[in-house]
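Every protein chain but one is kept in place in this view of the complex.
Coming up: chain A.
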Amino acid sequence: MRQIRAEIGAVSKADGSAMFEMGNTKVIAAVYGPREVQNRSQISNHALVRCEYSMANFSTGDRMRKSKGDRRSTEISLVIRQTMEASILTHLLPRSQLLNLQIDIYVQVLQADGGTRSACINAATLALADAGIPMRDLVTSCSAGYLNSTNLNYVEDSAGGPDVTLGILPKLDKVTLLQPLSIFFQVLLSVIGRESGGVEAVIPLLPSKAMDSKLPIDILENVMQLAIEGCKAIANYIREILLENTKQLEYRRGV
């Protein structure tokens, strides 16, 4: 497990914002809203959650110019959006024909060193909590790989070993994100979930992504176990930070 660090309030103009670090990976997230839908054509019958993921040009070793809407960032935006949407109580936000609300989440990777997607999810959770948006539970995420360590860095990640990224709701003991996800995985999920730490798997939410490499079942179990432990450790840390923040805001304000 790499060292984690989080800070609330990184963007002053946003309704909620946070910075999250996992080892050398550093991410900031900003949340705007709930606010009225700006694009009227997208009207739906529940509050809209939008997410934009971007990676700073200077975030990786080789300075590449990436176009804004490349496949990777679109995919990660979708992953983050769906993971957060599962936790946000969208039904509490008023909706009618005249009014539609949206919540915008912007995540920016400042330094990428593996596990950006989990770092982004953790940062987004913190930012949403800071913005005072009602949620079922905190979402925490962690990746684990067959180098027998959680939270892989870039070198470990690019070594080509199999790895999974897991997102859980720690209080409800539910899995909201598991990547990569193949049909084979879906079958296994419920079995493994129950055996390792009593985490109940809910319906897989995400489209499948091709597995990079093969992974035997017994090792998968270990890897999952590691990822769950990682998620729980991160959840504890995030809870501490949030509680400290809430207390501070309250006592600083005075009566």
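Operating definition for what follows: a residue touches a chain if its C-beta (ideal position, glycine included) is under 8 Å from a C-beta of that chain, and two chains touch if they have at least 3 such contacts; residues count from 1.
Methods note: contacts and distances are computed from a predicted model.
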(request) Refer to UniProt and select, among "Target of rapamycin complex 2 subunit MAPKAP1", "Exosome complex component RRP4 homolog", "DNA replication complex GINS protein PSF3" or "Anaphase-promoting complex subunit 11", the name of the complex member that is left out. (result) "Exosome complex component RRP4 homolog"
(message) In the whole complex, not just what's shown, which of A:8, A:84, A:142 or A:177 touches the removed chain?
(response) A:8
(request) Identify the residue among A:56, A:78 or A:101 that touches the chain left out of the display. (result) A:101
(message) Using the touch definition from the top, which of A:29, A:93, A:142 or A:220 touches the missing chain?
(response) A:93
(message) Could you pull out which residues of chain A are in touch with the chain that's been left out?
(response) 7-9, 15-16, 33-36, 89, 92-93, 98-99, 101, 129-138, 170-172, 239, 241-255
